[in-house]
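Missing here: one protein chain of the complex. Every other protein chain is in place.
Order of writing sets the chain letters: A and B. Residues in each chain are counted from 1.
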Amino acid sequence: MSIKTNKSVWRLLAFVAPAFALYAISLLIPTIGGMYYSFTDWNGLKRTYGFIGFANFVDALTDDPDFVRSLWFTMKYVLYMVVLQNVIALLLAAFIETRRKSKAFFRTLFFMPNMISTIISAFIWTFVFTQVLPQLAERTMLTFLDQSWIGDPRVSFYSILIVSLWNGVGYMMIIYLAAMQGVPKSLQEAATIDGAGPFQTFVRVTLPMIAHALTICFFLTLNGAFKVFEAVYGLTGGGPGRSTQVITMNIYEEAFSNNFLYGYASAKSIILFVIVLIFTFLQIRVMKKREVEA
Amino acid sequence: MTLRRTASAAIVVFLALGAAVACFPIYMAVVNSFKTQGEMFESFVALPSKLHFENYAQAFEQVNLLRSTMNSVLLSLLGIGGILLCSSLAGYKLSRTKSRLSGFIFFLFISSMLVPFHSIMIPLTRMAKALQAQGSLFGLSLIYIGLGVNMAIFLYHGFVKSIPRELEESAHMDGCGELQTFFRIIFPLLMPITVTIAILDFLWIWNDFLLPLLMLTDMNQYTLILSTNTLFGEYNKEWSLILAALVLTALPVLIIFAFFQRFIMAGIAEGAVKG
Partner (left out) sequence: MKTSWKTMLAGALAAVLLTGCGSNAAESGGASSGAASGETVAAKAVTLKMFVAIPRFKQQFDQYVEQFKAKMKAEKNIDLTVQMEMPTADTAPQILKTRLASNDAPDIFSLHAINEIPSFYKAGYLADLSGQPFTDKLLDSVKSSVSIDGKIVAVPLETLSWGYLYNKAIFAEHGLTPPATLSEMKTLTETLQAKGVTPFLLSYSESWIPQLVLPLAAGALINTENPDFIDRMNRDEGSFQELKAMFDIFDLINANGTDRALEVGGDDGAAAFAQGKAAMWLQGPWYADTILKSDPDFNFGVAALPVNNNPDATMINLSTSTSLAVSPDSKNKEIAIEFINYVLDDNDSNAFYESLKFNPLATVHTFDSFSWVNDATEYVKQGKSYQDPVIPQAVKDEVGKGLQSYYAGQMTQDDVLNALDRAWKNYNKVNQ
């Protein structure tokens, strides 16, 4: 017995070794390292540093108005993203599902923006926002297009949303489409015979049947939205001032500009990590329950 | 019946509008990259009078296109290859072995999936420097492997469950060793999920920005995205030139997309379902 288990342990370790070694180097140790640094006052311009306990964490939440502001800004962004991205993706999926011939065409079209890297998308949209739309507004009657899309802090929030949605909706749409295809047509037809309108059928029949996909998509959107970086970096850089600074940008600025406080920035990124953990945990909990019921 | 018809028509209109919005930026980028700077400012929406390929030629040179693309390709191949190899081995064994150790190791792998990149950014660069992995595409690919195995293992772990154990048992009885069994019998069966993982990881590695920016020192090693970004920082904002560069950067991915659409979309759906 013992020889067998020993051998199987070795075998397991051998199979796992290459992956684990690289993983430890790239992710595990740096994560622990990051956690360690968050308890120090290490900054990029000093060679030595000291242990300062929870001081960084306390400072971040009490004495750092920019960080707190970026937290609220990010939460607002996350809320909008989770709702909008999933609603739009669902709508698109539902509509495309009704098509017969043009299905593949529309699917491809809506998914294509997802292929383009986020930062390239941000650059292309910068062009559209700053050059194309103002000209368009001039030439046509659509004056609402004539905003300072990137320069005006009230509007730039929506600009970032637009870019993120444009880039990300396709991904969710594909998942929803696949899930919808798995819903038996017989159920939908039965509902229609029973007198349900298309909207009712959708809500009462389709949605529950794709509950798993909903959980996944909400999770992905939530996770991704909290960590948004490239869209903001490419479009506004967090500006003007700090009006569109999301958490990741605040951390980035703390670590690489300001006073290069790596320890402090690490602490803030731990806070981000904890927040993401809590939210996604709650989200999955709530939605998994719904799944079971359905 | 007419209600159906109008509803159907409304849907088409809605979709068409949506499609227009989805394609508008890309159309703008492509169309204007062929114009001269002056022509562009006259009207953005109009089609170019002549296809000015000079923008592309210039962008080609300034972005060092061939070299950058080769770098991106190399990085992606190495990264994906490594991820697939390491993760399939690990995910398979972890799934098959039901022991405390196996559960623990699996947990170690997954627990980091939510960690934001910014948390590990600096310690990672220090680690890379200590291991001499910085400043080389090869070293960078090792880092990508390390970063990508956790999700891949997660997916492989789930997928392996659908392969009956009898296959391995009969292979053992026929005298195959562990590795042989794996590569000859199991791995081919993992093809669907392998394709999924390969595609997802390709999109990630090819389009990644921050990590290569911090790791690569020599401009000759820059990936495509990095090279294009340097263009954006130049003092002169010549939009027609920049757009040409942006189109060139997006092109390889779009071409791959055009050919492998089915795979990509199926892969994403699969990945989500299994997850």
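Simple rule for what comes next: a residue touches a chain if its C-beta (ideal position, glycine included) is under 8 Å from a C-beta of that chain, and two chains touch if they have at least 3 such contacts.
Keep in mind the model is a prediction, meaning the values are calculated, not measured.
> Looking at the whole complex, which of A:Ala17, A:Val83 or A:Ala104 touches the chain that is not displayed?
That would be A:Ala17, which touches the missing chain.
> Which residue from A:Glu97, A:Asp152 or A:Glu291 sits in contact with the chain not drawn here?
A:Asp152
> Tell me which stretches of chain A touch the chain missing from the display.
With respect to the unshown chain, the touching residues of chain A are 7, 10, 14, 17-18, 21, 43-47, 130, 148-153, 237, 239-243, 252, 255-262.
> Across the whole complex, list the residues on chain B that are touched by the chain not included here.
Looking at chain B, the ones touching the missing chain are residues 122, 125-126, 128-129, 131-136, 138-139, 142, 177-179, 213-214, 217-219, 229-230, 232-237.
Here is the rule we go by: only the chains that are shown with their structure count from here on.
> Can you work out the whole-Å distance between the CA centroids of chain A and chain B?
Comparing mean C-alpha positions, chain B is 16 Å from chain A.
> Report the residues of chain B in contact with chain A in the complex, numbered from low to high.
7-8, 11-12, 14-15, 18-19, 21-26, 28-29, 32, 43-45, 82, 85-87, 89-90, 92-94, 97, 99, 101-102, 105, 108-109, 112, 114-124, 126-127, 131, 142-147, 149-150, 153, 178, 203, 206-210, 225, 228-229, 232, 239, 242-243, 246, 249-250, 253-254, 257, 261, 265-266, 268-269, 272-273, 275
> So in the complex, the part of chain A that touches chain B is made up of which residues?
Within the complex, chain A touches chain B at residues 8-9, 11-12, 15-16, 18-20, 22-31, 33-34, 37, 92, 95-96, 98-99, 102, 106-113, 115-121, 123-125, 127-128, 131-132, 135-136, 139, 166, 171, 174-175, 177-179, 198, 212-213, 216-217, 220, 223, 226-227, 229-230, 248, 251-252, 255, 262, 265-266, 269-270, 272-273, 276-277, 280.
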